[in-house]
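Below you will find the structure I want to go over with you.
One protein chain is absent from this view; the other protein chains keep their places.
Note that the chains take the letters A and B in the order they are written out, and that residue 1 is the start of every chain.
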Amino acid sequence: MRAVDGRIWLILPALLLLAAAFLVPVGWLLSRAFTFPEPGLQNFTLLWERPVYMRVMMNTVMISAIVTPVTVLLAFPVAHLMAHGSARLRRWLTFLVLVPFWTSLLVRAFATAILLQRHGIVNSFLIGFGFIEEPLPLLYNMTGLLAGCVQVLLPFVIFPLYSSMARIDPAYMRAAATLGASPMRAFLRVYLPLTLPGLVTGATLVFISTLGYYIIPALLGGARQQMIAQLIQDQIAAFGNWGVAGALSLVLLAITGAMVALLHFTVGLKEIAR
Amino acid sequence: MNADGMTPWRLVRGTLVIMVAVFLLAPLAVVVIISFSAAPFLQFPPPGFSLRWYDLLFSTPAWTNSLWVSVQLFVPSSILATILGTAASYGLVRGRVPGASFITACLMLPIIVPGMITAAALFGVYRGLGLNGTLTGLIIGHTVLHIPYVVATVSSALRVQDVQLEQAAATLGAPPWATFRHVTLPLIMPAVMSALLISMILSFDELIVSLFVSSARVRPVAVQMWSNLLGDFDPTIAAIASVCFLFALLVMAADLALRGRSPRIG
Partner (left out) sequence: MASAVLELAGVRKRYDSVVAVDDVDLALETGEFLTLLGPSGSGKTTTLMMVAGLQQPDAGRIMLNGVSVANLPPYRRDVGMVFQNYALFPHMTVRRNVAFPLEMRGTPAAELARLVDDALALVKLPDHGERLPKQLSGGQQQRVALARAMVYRPALLLMDEPLGALDRKLREQLQLEIKRVHRERSISVLYVTHDQEEALTMSDRIAVFNKGRIEQIGTPEELYDRPATRFVASFIGDTNLIGGRVLGVADGVCEVETAAGRIAASARTPIEAGAAVVVAVRPERVVLVPVRMAGTGLEGVIIEQVFLGTSRKYVVRLTDGTEVVVLRPISDPPFEQAAPAVRVSWAPDKATAFSG
């Protein structure tokens, strides 16, 4: 259809903007890894040799690796209830999950910080009910960071997981039962594998997001939880070291890209289900 | 799963869900409550009720200026992102473009690439162009960041819509633009509006790119909040956070309302 071919031009403005305001700048930044202050691979050798860089990079991956299972574990019962509860329950739960989802990251991180202070609600609650005597240090450490990340990322797992669960035909579980499987075995052997697409999608989203986080570790984490994004900001704002910043960005992108590729090859990239 | 009363699993599940619910909502509730606190520190529960922080918020130039900057930022960038994204979606879904899925993947990149990288990249390139600390620079950055959301939303609506409707319009004598205006657009309007609202919220909340590209004079609300958080803070922060939260709720409500109504032209 001749008229259809003309429609290609509609894509152009968005593509041009993308190229000019995203692809080119990011490409430029990444190229600085190889060209600042001099052409060569020194920046990468620096990353490899200086312990602080390796430590932060490994920290980042480790933190993501901790946040991911915790988030998935907590998301599971919520998604399950949404998928198998009454329609009314499902509406409430959807609302419950969407409201924080739409609230800015900053506000939620800030709010979480307030709760976790030494004199914040959580500690007051625990002390008041006699669980502990001294306030626990819940902020500016791994606990605070974990709490913040999980808080923000729960919806990213709940929705794809719910999606997968809602698609499971109840006939499968019934069949498993009639075939002699105990509820636990039916769950492990039948249900869980069927939720895998949603689970893997959600887990990957959490992992990728956590890798690149800046605000949450800055607000809720301590010095020992410093992540790559903070390092990048440091290098630019404090030292003007675009070369190292570029190298760090490249590493971050590489890890993110690898995870996305993994997701694509295991599940297929038809997500972004909102 | 079956419906047989309170099994141990259900008890565990119910408890976990309640815990998660509290975990998700409590922080927001606390923030809103503290914003009405009579005391100048973030104590919970607050000693008394007061509107002074909201008062302070709307009378401090730093805050009012940043709110104005935010408005000047999210309105044009969300409109621009919606227009460009909708056009691109239409071209990708309806046009027979070779490599359409590759192009779509490219358009999705700003979501996949960590915000810090995009922010640093824009900051670096803007230095040479003198766009740092300008509204234009911010608008461009935000538009690019939010086009993927528009494309995702509008594309999926277009895909669901029957292409035969457009074919019928063509055989009935409608040139392509008339078809788009009278048939396609009205039918995808809920998705387009959704995309607009999503972009608005994302722009209002956006911190990282704004952080790099702002200056002392041109800074949106999120950046103002950030600099306050790093210094001494009082419940004014809770007040502005509540305003942001309220904004988000309003936008969500608008989206729900718009989505519920199907278009009708008679």
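Assume a residue touches a chain if its C-beta (ideal position, glycine included) is under 8 Å from a C-beta of that chain, and two chains touch if they have at least 3 such contacts.
Model, not experiment: these values are computed from the prediction.
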item	value
Touching the absent chain when the full complex is considered, from B:Val183, B:Leu196, B:Val221 or B:Ile240	B:Val183
Residue touching the undisplayed chain, where the options are B:Thr7, B:Gln167 or B:Ser215	B:Gln167
Missing-partner contacts on subunit B, residue numbers	162, 164-165, 167-175, 178, 182-183, 186-187, 262-266
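Following the convention adopted for this analysis, only the chains that are shown with their structure count from here on.
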item	value
Interchain centroid distance [CA atoms averaged], subunit A/subunit B, Å	18
Contact footprint of subunit B on subunit A as seen in their complex	1, 3-11, 13-15, 17-18, 21-26, 28-29, 32, 74-75, 77-78, 80-81, 84, 93, 96-100, 102-108, 110-112, 114-115, 117, 119-121, 124, 150-151, 154, 170, 173, 183, 208, 211-215, 219, 228-229, 232-233, 236, 242, 245, 249, 252-253, 256, 260, 269, 272, 274
Interface residues, subunit B side, partner subunit A - complex	1, 9, 12-14, 16-17, 20-21, 23-28, 30-31, 34, 42-44, 84-85, 87-88, 90-92, 94-97, 103, 105-118, 120-125, 140-141, 143-144, 147, 151-153, 170, 175-176, 201, 204-205, 207-208, 222, 225-226, 229, 237-238, 241, 244-245, 248-249, 251-252
